[in-house]
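Missing here is one protein chain; the remaining ones are kept as they sit in the complex.
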Amino acid sequence: MLKIKNLKAKRDGKSILNGVNLEIEKGEIHALMGPNGSGKSTLAAAIMGHPDVEVDEKSIVTIDGQNLFEMGVDDRAKNGLFLAFQYPVEIPGVSFVEFLRLSYNSIQKHRQGDKFRELSPFKFKQYVEEKMKMLHMDTSFLDRNLNEGFSGGEKKKAEILQMAILEPKYAILDETDSGLDVSALKIVAEGAKILSEEYKIGILVITHYKRILEYLKPSHVHVLINGVIKKSGDYSLAEELDREGYKDV
Amino acid sequence: MIEIKIGKSKITEKFVIKENEDIYIFGDSGGDIEIEVILSESGASVNLFGIIKGNDSQRYNIKTISNHLAPNTNSRVHIKGAFLANSFMDYNGMIMIAKKAQLSDAYLKNDNLLIGEGASVNSSPQLEIKADDVKASHGVTISSVDELQMHYLLSRGINVEDATNLLVNGFLKMPILKNA
Partner (left out) sequence: MSKKLSPQESKLKTQQTYKPGFSMPDSSKFDAGIGLNEDIIKQISKMKKEPKWMLNFRLKSYGIFLSKKMPDWGADLSGIDFESIHYYVKPSDQEERSWDDVPDSVRNTFDRLGVPQAEREYLSGVKAQYDSEVVYGSLIKEMEDKGVIFLGTDEALQKHPEYFEEYFGKVIPPADNKFAALNSAVWSGGSFVYVPKGVDVGKPLQAYFRINAAKMGQFERTLIIADEDSFCNYVEGCSAPVYTDHSLHSAVVEIIVKKNARFRYTTIQNWYQNVYNLVTKRAFAYQDATMEWVDGNLGSKVTMKYPSVYLMEEGARGEVLSLAFASNNQHQDTGAKMVHLAPNTSSNIISKSISKGNGRASYRGLVKVIKKAENVKSSIVCDALLLDSESRTDTYPYMKIDNKKVKIGHEASVSKVGAEQIFYLMSRGISESQATALIVNGFIEPIIKELPMEYALELNRLIELEMEGSVG
C-alpha cells in the first residue's frame, strides 16, 4: 500500500498542502483532480522529495510500511516509487539509453542484493525494445540525449517507457496528459494501463481532464481543493466534475 | 535614468547601485570612457546600454565593469556599435561576481557592425566568477551589413548609401536585449 498520512507542505514559505490523506493498494488506479493551484503538482513533488518543497515533519508517506520521508530521493525510487514528471527536464549530452541502464541497474541492485548481475548494454537495449513493443512505441528516441529536443509527446512517452523498464510498485502520473494529441494520449494512457495490470502497479493519476481517465478507468477519484482532499468517489465523480466543474465541491 | 555622452576627454565613472538604474552611453565623435557599475545591495539591478557610432576615422576606447558584490543582483549590459570608414573601437566588458554574490544574474552583449573600409573592432568580454549559484553569460557578434537585407532594400529602388544608412540606424535603435 502507498499510504499518505496528514501530508502538509509549503513552497516558498506558502502552505500548499494542508493535510492530505490517501491510500492506494497494489494494482489500483486512483485519480486526483482539482482546480489550478489546489496543490496537485506539489503533492507529487512532495512525495518524490523535490528540494523546493518543505514537508512538515509530522507528515508520513509509506510504501509497504517504509516511510519515504526518512529516505533520500534515489532511495525512494529504489523502494518502488515512480513519478512521471509533468515537465521532464532536459539533460544535454546524456544518452537516454545509458541513463536508463544506470537507473535500472541501481534499482535492481537494491532489489536483488547479492544475486544481482548487471545487464550488458546490448542485453539492456533488447530489454528496452521488448518493453517498447509492449507499449506500442517506436524506438526513435532511444538514440538521442535525455529529453533533449524531445517534443511534448515524446517526453511523456519516454516517462511511461521508463515506468515500464523500472517496474515500480507505485507510480504518480503528474498531468501526463497535458499537451498531448489524441494518438499520443492513447499510447501513453494505454501504456499506463497495461503496466498497471501486468505488474500490479498502484497508480495515482493527477489530471484536469476526463480524457485520460476514459482509458485508465480509475476505481477511485479524489478532488483536491486548497491542499486537502475535499471529496472522494468512484469514476462517476469524474464524470460529474466534467459536467459541472468544481464549484459544488 | 542616466545619460552620458562620450566626448574628447576621458570619462571615468563609478556608479554604486542600491536599487535599480538605467544608464545610457552615446558616442558619435569618438572618445574614451570607463564605467563601473557596482551592485552593492541585495536585489539591486542595472541596465547599461551603449549606442556607438564610429564616423569617418573616429576612435573609441570603451570599458565597462559590472561588479556584483551582493546576492540577488542583476546586470544587463548591451553595447552596440556601427563603424564607418577607418573607425575603430576597443571594447573591454568585464563581469565580476564576488563569492558572496550568490543568485546573481549577469549578462553582457556587444554587437558590432563594420560598414566602412578600414573599420575595425577589438572586443574582449570577460568573466571573473567566484560564486557558483549564479547565471552569467556574454556574447559578441562582429559582422558587416547583412547581404540579404541590403539586396532587399536595393530591389526596392533604394541606393546603396541610403540603404546602408537605413540598416545602420535600424541596428543602432534602442537595443533590445534577449533574455539570457
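As written, the chains take the letters A and B, and residue 1 is the first residue of each chain.
Definition applied: contacts are C-beta pairs under 8 Å (C-beta built on N, C-alpha and C of every residue); 3 or more make two chains touch, one makes a residue touch a chain.
Bear in mind that the values here come from a model prediction, so they are computed numbers and not experimental data.
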Among shown chains, those touching the left-out chain: A, B
Given A:I107, A:L135 or A:L161, the one touching the chain that is not displayed: A:I107
Residue touching the undisplayed chain, where the options are A:K8, A:K78, A:K157 or A:H220: A:K78
Absent chain, residues of chain A that touch it: 48-52, 72-74, 76-78, 82-83, 85, 88-89, 91-94, 99-100, 102-103, 106-107, 110, 145-146, 162, 166
Absent-chain interface as seen on chain B, which is shown: 83, 99, 102, 112, 114-144
